[in-house]
Every structure is written in C-alpha cells, then in structure tokens.
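Take a look at the structure below.
Every protein chain of the complex appears in place save one, which is left out.
Every chain is named by a letter (A and B) in the order it is written, and numbering of its residues begins at 1.
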Amino acid sequence: MNETEPVVPRPRGRDAVAYAILSLISIYCAIPFVWLVLASFDANAALFLRWPSPWTLNNYIGIFVREGGARWFFNSFVVVGAATIIVLVFSGFGGYALSRTNAWWKRPFLYTIILVRVVPPPALVVPLYSILLTANNAVASFVRSLLAPELMRPAMLVVGLIDGYLGLILVFAAMQLPLALWIMKTYFDTIPYDYEEAALVDGASLFQRLRLVLAPLALPGLGAAGIFAFISAWGDFLMPLIFLSSSELQMLPLGLFRAFLRVQQIDYGFLSALAILYMLPAVIAFGFARRYFVQTFSGGVKA
Amino acid sequence: MTYHQRTARQLQLLLLPCVLLVGALVVYPALYSIYLSLTNASLVGVAATHPRFVGTRNYVRLFADGGFWNSLAVTFWFVLGSAVIGQFVLGLAAAVLLRRPLRFKHLINSIILLPNAVPEVVAGFIWISMLAGGDHATLNRLLGALGIPPVRWLQDFPLAMIIVVNTWRGIASAMILMTAGLSAVPGEIREAARIDGASPRQVFRFITLPLIMPTIFLYMLVSTVTTISIFGFIYALTRGGPGNATEIIGIYIYNQSFTAFQLGYGSAVAVVTLILSLAIGLVYVRALKVEV
Partner (left out) sequence: MFNGRILAGISVAVALAIGSAQAKTIRIAEHRQARIDALKTVVPDIEKKYNVHIEVVEYPAPEKDYLTKLLTELRAGNAPDIFTAPHGQDVADMAAAGYLAPLTAELKAWDGYAQSVDAAKAMATGKDGQMYVLPAMLNVQQIYYRRDILEKAGISTAQPKTWAELLDRAKEIKAKTGAYGLLFPAGVTWGGGSFTEGFRLLIVGTSTPQIANDDGTLNLTSPGIKDAFGFYADLINNDLMPIQPLLEPEPWVLPKYQMFPAGKLVATTSGSWCYIYDWGPESKNPIPNVTEVVGSWEVPGKQGGQYVLVDLESPWAVNSKSPDVGLAKKVMLELGSVKADVAYAQNLGNIPGRTDAAADPDFQKLKPLVPILAALKNGTGTYLKTAEGFSAVAEGVARATEAQLRKKTDAAGAQKILVDYVKEVVGDEAVK
C-alpha cells in the first residue's frame, strides 16, 4: 500500500477512535471462528461453544484416514484450479477486447453478462443439466469411437460433462467469467494506450502486443480477477451436488455437506475440522492476492 | 480490409471464447428458463415428461402469490441491509481508517478479509452455532457473560440475522474496492483542501467521495447483483425459515422447483427477477450518472 499519507499531524484521540471502530469490526469478523476452531480439536464436539475435552487431533486425522479427504482436496483443486485458469485466459483476452473496442454492442454486452448473474443458481440447474447432458452424449460417442470400451469410463470421468471433471470446470468458468470480464475490462481501461502504440510503431502484431506488453501489465488485474473466481467457485456446493455422482470425483463441499445427515447424529468435530481445512486454501489464496487489489480496482468505472 | 476493420475483427475474436462459454452456460439456461416459465413443467407427475404450454398462467399466478411478494420483500431488505448498507458502510469505514499508519493495521486487515474466504456451506454451519437458541449457543453464552439473557436469534429475528451474516461475509469485498478507490484520490488535492481550512469531514464529503463515486458504482452494481443471486449460504443456514421469513428469491425458486417440483413456476420467478434486476441496473446507471 503505497498511498500518500496526509502530512498534517493528526491528534492522538482520532487514532483511539479508529482503533475502537476497527476493533469492533474485527471482533465481529473473528468471533464466529472461535467455536469452529475449538470444536475441531474437541473429541466430543457439540453445536455449542465448549472448551475441548479431551483435546484431540482425531477429527483432522479422520478426514484423511476414515474418509477420502485427500481425494476430495485433489478433486477440488483440479476442478476449481482449471476453471480459474480458463477464467484468467478468457477474461484476459475478453477484458482487453472490451476495453479497446468502441463497438455498439460493448455496453449491452457488459450489462447483459453482469445482470444475467442475478438469476439464482437453482433456476439454472435444470436447463444446465439438459444442455450438458446433450453435450455429454456427443462427447461420449466421440470418445467411444476413439477408445477401447474398458477405457470409456475413466475417460468420461475426465472429459465427461455430466459426472466428469470437464463439465464442472466449464460450469464454474462460465459462472465466474462475467465478474472477471468486468474486472479485467475496468483494469485495462487504466492502462494507457501509449504502451501499445510504442509496440505498434515497432510493428508488433496484436498477439505480440498482448503477449509482450499487456500480459505483464495485466498481472495485478488477473490476480484480483483470479482470486475472486477461485474463492467463489471453491465455495460453491450446488453445482458439484447436481453434476457429480461418482465417488472418484467427490469434492470438498460435498464431503462436508454429506457429512451432515449421513448418520442420524452430526459429527461436529469432523465437520468443523473439515470446514477449517476446506476454507484454508481460499484464505491462503486471499493472502497472496491481497496486494493486487488496490492496483486493480483503483480505476473504478470510467467512460 | 482497413486497419481499423482488422483490429475490430481481432478484438471480436479475442472476446469469442467468453461469448461462447457465457452464452452456452449462463445466457442460454436463462433463456431456456423463459421457455420453461411458459409451461407447466414439473419434476414429478405427468407434467415431468409431457409438459404443456400454458401461456402466461404461471405469471398470472405469480402476481397473486403472497409467497412471491414476500420473497421479493425479503430480498429487498436483505440486499439493502447487507450489500447496500452493512457491507458498504463497514467496508468504507475500514478502508478509510486503515489508511492511517496504525500499529495492527495488517492484522486487522487480515481479520476482516477472513470471512470473505469462507465457503458458503461453512458460513451457514458456523452461524448456526453462533445463533442457535438456548443458553449454550455461542453468541448467547458470550452475551450471557455480560448478563444479557439468551435470545432465540434465528427464530425471533431471522431477517436481521441473515443480514448480519451476509454483512459479515462481505465487508472485505467492500473494503478492498474502497481501499482501491481511495488510493486513486490524489493526496495533494486533499492536502490543498486541508490547508485551505476544510475540515476532514468536508474533505471527505466534497473531495474524496465524488472522486471515489465510480468505484462506489462498481461496488453497488456488483454487490447488488451477487446478493440477489445468493442461494447457498441461506440454504445452509435457515433454508428460508422460520416460516418464510428468510425466503430470499433464490430459496423461493429452489422451494418452488425442487420442493414443490414446479419447474415452470420456479422459472417464472427467475424471469421476473431478471427483469427487475434490469430495472435496478438502469436505476444505478442513471442515478449515479456513470458510464461504462
């Protein structure tokens, strides 16, 4: 954070007020985690706040030993990671195009993609399922023509659009693209055209310009767009619930969600330990990307 | 082909992958739900396999349906309370105050960012524990230490509680955007104003605020849109209850489509939501006089 601080000396009292307000906000943000952390180390965890007795690591160990925790993590990383990469590449190109074009469709397009995101996911599930199933059948007959029958199933687990990695990757990417496009478009708006003109004078083609000049400059924007896409896809549970079935493909939110009523009584220790591990990657990613935010969003919206 | 035409063509090409993906998996399903909304499509019964075209019957029913109006009202207060007021005010406050060279600045910053990274199911789960009734629940126990008797938070103040929880989730995104917006305000202008005798409040009101207006617009648009479409964490937290006190539009659509199994009717709700959001989008653009 390299913003200039005012040089006018501030009275100390103001700092005290600032501390007070910030402390209240921090307590509000932090307090719900107290129970989660305690319960995750508690052998007899309950829905209620209690001091762990006895302390245990079994809740964490159980995720990987009793359940397929490692597989859930692997699948979540594959699906959300791939979706994030698609979002980065597509929104990088698309955001640049939207920033530099003055075509008549620019504004209608921008508003359409952002406003269509108000449709809550439950309304999209059924139409999405039929589209993906149609595409899935096409993919399946293509794969069948290439591979021996015994390789069909493992192949479809990867490239299948229903109950396969690819389908969920595309769904996540599509859901996150509108916001990412907005972020990248507004970010490219802040990068002066001069840079490109210099390259243009040197005779660089559009793709050379993108690769050599704009890609390095776009990093902070991509960092911010990527982190929002990652966190939002990482936390989604409805789409994995509907589109994945095979045990090989189970992801973290499903592991967590299924644990709820799998047995009549909820295992709160297991659930909180899993919840902590589940949120950890998103927290870490946020920590890394924080420095990109200021640079990315300082432009706001410009004509 | 002129240079300009070629550039235009190239730019369109760059945008094509986005158009295809968003078109196929976001816009098309939304359009498909317009079709569904004109049928009696269902998940069970004869209409599941042989839906009939029913014209505008779903819409007629919708406007007479108290449940629908309730969910619109709940969504309105939810968006207003959490996205427009709660997250924005606290996020702006945090952004402004964290510009000071405070000692625990980075720690506080991290704590505020934390809830934003919490997956929706986990958020629901954590807050069930926080807000459960009875004197053992987390919040009641903490307040009990201050001598405040236990409250059945989710039963007695359900709408207020989902606003509190969603504000909690979103302070960070407001703070990030506002920090960025503030950092773009040239320090010299503010300083000049201060030297001219303006109070800090006046500097903020007449210099900083107008300059961060575009950022505020972006924040309002995005957070309104994403808040209207919230489903997961309310589903995990209250499932719309008690009664239908927290039945925001996403939950209402879910209940119509997957509890009552009426896809056509659920889709009609989605279409009306879409139209209303268009109106909201226009209002924002006009009111804030910002161009994209």
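Everything below uses one rule, namely that a contact is a pair of C-beta atoms (placed from the backbone, for glycine too) under 8 Å apart; a residue touches a chain by one contact, two chains touch by 3 or more.
Bear in mind the structure is a predicted one, so any value in this text is a computation, not a measurement.
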item: Interface partners of the hidden chain - shown chains only, full complex considered; value: A, B
item: Residue, one of A:I21, A:V34 or A:V78, that touches the chain absent here; value: A:V78
item: Of A:V89, A:I191 or A:I266, the one touching the omitted chain in the full complex; value: A:I266
item: Residues in chain B touching the chain absent from view; value: 42-49, 61, 65, 128, 132-134, 152, 154-155, 239, 241-243, 258-262
item: Positions on chain A where the hidden chain makes contact; value: 74, 78, 81, 125-126, 129-130, 133, 149-151, 153-154, 157-158, 162, 241-242, 245-248, 254, 257-258, 260-266
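What we mean here is this: only the chains that are shown with their structure count from here on.
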item: Separation of mean Cα positions, chain B and chain A [Å, integer]; value: 16
item: Residues on chain B engaged by chain A in the complex (per definition of touch); value: 7-8, 10-12, 14-15, 17-19, 21-22, 24-30, 32-33, 36, 90, 93-94, 97-102, 108-122, 125-130, 132, 134, 136-138, 141-142, 168, 171, 176-177, 179-184, 187, 190-191, 194, 212-218, 221-222, 225-226, 228-232, 235, 249-250, 253-254, 257-258, 263, 266-267, 269-270, 273-274, 277-278, 281, 290-292
item: Interfacial residue positions of chain A with respect to chain B in the complex; value: 1-8, 10, 14-15, 18-19, 21-23, 25-26, 28-36, 39, 46-50, 86, 89-91, 93-94, 96-98, 100-101, 103, 106-107, 109-128, 130-131, 170-171, 173-175, 177-179, 181-182, 186, 206, 210, 231, 234-238, 252-253, 256-257, 271-272, 275, 278-279, 282-283, 285-287, 290, 293-303
